[in-house]
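The complex appears here without one of its protein chains, the remainder shown in place.
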Amino acid sequence: MRAWRYPAFWLTLGLVAAVGIVVFATRSATLREEMFLLLMFVTLASSLNILLGYTGYVNFGHIVFFGLGGYVGFYLMSQQGWPLWWATLAGGLASGLLAWVLGAATLRLRGAYFALATIGVNEAVRAFVNNFRPFGGPTGMSLNFAVYRQYGGPANALWWTFGAMFGLTLLVIVISYLVKFSRFGLGLMSVREDEDAAMVMGVRTPSMKTWAFVLSALFPGMVGVLFFFKNGNVEPGDAFRLQMSIEIIVMVMLGGSGTVLGPAIGSAAYERLRGYLLTSPIFKNLHLAFAGFLLLIIVLFVPAGLVGWLRGRVPRLRRVLE
Amino acid sequence: MTEQLLASLTDGLLLGFVYGLASMGLSLIWGVMRVINLAHGATMVLGMFATYLLFSTLGIHPYVALPIIVVLSLLFGFLVYTTAVHRVINAPYLSTLLATFAVNMMIIGIGTAVFTTTPRNVDIAVGRFQVGPVTLLSTRLVATLIAVVVTAGLYLLLYRTRPGKAIRAVANNRAAARLMGISAFRTLALSFGLGTMLAAAAGALIATFFPFTILSGAGYQTKGFVICVLGGLGNPTGALIGGLILGALEGIIPVFMAVNWVPVIEFVLFVLILLVKPSGLLGAR
Partner (left out) sequence: MSEQTHPETLLRVQGVSKRFGGLQALSNVSFDLPAGQILGIIGPNGAGKTTLFNCINGVYPPEEGRIIFRGTNITGWQSYDVARLGLARTHQIVRPLNELTVLQNVMAGACFGHERRNLAQAEKIADGVLEAVGLAKWRNALAASLNVAQKKRLELARALAARPYLLLLDEVLAGLNPTEIAEMVQVVRSLRDQGITILIIEHVMHALMNVSDRVIVLDYGVQIAEGTPEEVAHNPKVIEAYLGDPKVAERLLLGD
């Protein structure tokens, strides 16, 4: 439990907490919806970072866990009448289980081959759900409006959902730091730096990587349930957008992969920027091109991301910017 | 049943040649510089739109337009390599993946702004030939012929010319090639240009069969991965054969089950091959 000796831990947690507190203090529904999306992307990016940032394995299918967890939770709520909380947990566990199975198989692949396999998994799962009758096939599923009654009506349900999202975001940040400053985390980072050397040092790489993958998959699974509960319906096109997997990678890179603060800041910045571009009259049609340009600039000139760049520039800030 | 199977198989195989042509580009780029070009699908769509524009505005027939598209796409490939890829060619593989994906986003973003996402098609007269029970479309026959000619051209280039030998040397060992006085930059840019050219040419041919939108690239991109993995990443001949296998599968599977199961089977196959034999069915080169 060395994490709380680092100022970075309190800084990142404080930033996230501030978002939640402001929303609850103002009771503004518009702000709540905006911040829900923001916290959602912070959680998605931070959870991806556990695999991408710590072990260096690039997962192009992070959104599979979001989609699958969302589908499982949604199915349990709409067809089996489960309450949101249990459904959320079940969505997370379903994604974790998928990651465990996939990880045992695909994490043997190194580098670009693993990345390719995750693209294949993303497409295979999407195509499968498209054809899977119990999940509604291509049209998906909808929630009966009456479901919201047990949460005190739709308006209240949205507040509960936001509260749960806020809790998940705090949790993913705490867990990211706990992992980073643990022996497990040291093992993962050894894998990232040199997997063969790590094995020679005694790091049980297959199980370590698999657990990192499972941990990284739990959160999107739960986030998916919250998101689609709020939406009221779920369909394959929304749940498995490969594009979004890559946007999450961009968020992690923008902030600085491997740090916890980086993905949190990167996802918030990217989400805000995208929101701005989508509504601005000049960039509305060009937002994708602009995001691509931004990505290229980061990859070519600031590969360590915002936080990574600052850490390199001002070594004294290392303990604050982890 | 047999007749239907034969017809579907022929259709699929003819399409497979064009898929193979596109995938050779993907495979060539991977083989020479270990880069997975995520802008490949978008480049194919650029080829489609180039065909469409030349045909609908200037009335240039797609087959006449092809040489123009080949030259333009070669130049476009140089441009992409120089601006987006060369700087990170020795960086960890994530960098080149993201750099080419950024190019993909820019192409699609600008393309959407200019062309919107309405479907287009290139409406040329299509001849039909009856061979026994099988109906052959002239567009597919010509496309197959062109795919074969371009493949032969690529092999002549790689095995009979100086730049081709340089490409093979760099693919083999970049450091050693440099010691022998081969310019890595020029050779890599040429390879990237050739890969881009193959994508655009395949796109131009596909435009004569199917309608397309600016977003069609994603599907072709993933098909390209499946094909490359079938044939062995980095092995251009393998890519052509992988294309034929995929084309055949796409022809045959719908005979037995609903057509929307095709992608499920394709991608499950893809992941399985990666897991069991990542060097591909035919082995990497």
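Letters A and B mark the chains as written, and numbering starts fresh at 1 in each.
Simple rule for what comes next: a contact is a pair of C-beta atoms (placed from the backbone, for glycine too) under 8 Å apart; a residue touches a chain by one contact, two chains touch by 3 or more.
None of the values given here were measured: they were computed from a predicted structure.
Visitor: Report, in label order, the displayed chains that the undisplayed chain touches.
Guide: Contacts of the omitted chain with visible chains: A.
Visitor: With the full complex in mind, choose from A:Arg149, A:Arg204 or A:Lys284 the residue touching the hidden chain.
Guide: A:Arg204
Visitor: Please identify which residue in A:Met189, A:Val307 or A:Leu321 touches the non-displayed chain.
Guide: Per the contact definition at the top, the residue touching the missing chain is A:Met189.
Visitor: Which chain A residues touch the hidden chain?
Guide: Touch set of chain A with respect to the missing chain: 2, 181-183, 186-187, 189-190, 192-194, 196-205, 258.
Note that only the chains that are shown with their structure count from here on.
Visitor: Note which residues of chain B are touching chain A in the complex, please.
Guide: It is residues 34, 36, 84, 87-88, 91-95, 97-99, 101-106, 108-110, 112-113, 218, 222, 225-226, 229, 258, 260-261, 263-264, 266-268, 270-271, 274-275, 278 of chain B that touch chain A.
Visitor: What part of chain A is in contact with chain B in the complex they form?
Guide: 56, 58, 105-106, 108-109, 111-113, 115-117, 119-121, 123-124, 127-128, 130-131, 138, 242, 246, 249-250, 253, 285-293, 295-296, 299-300, 303
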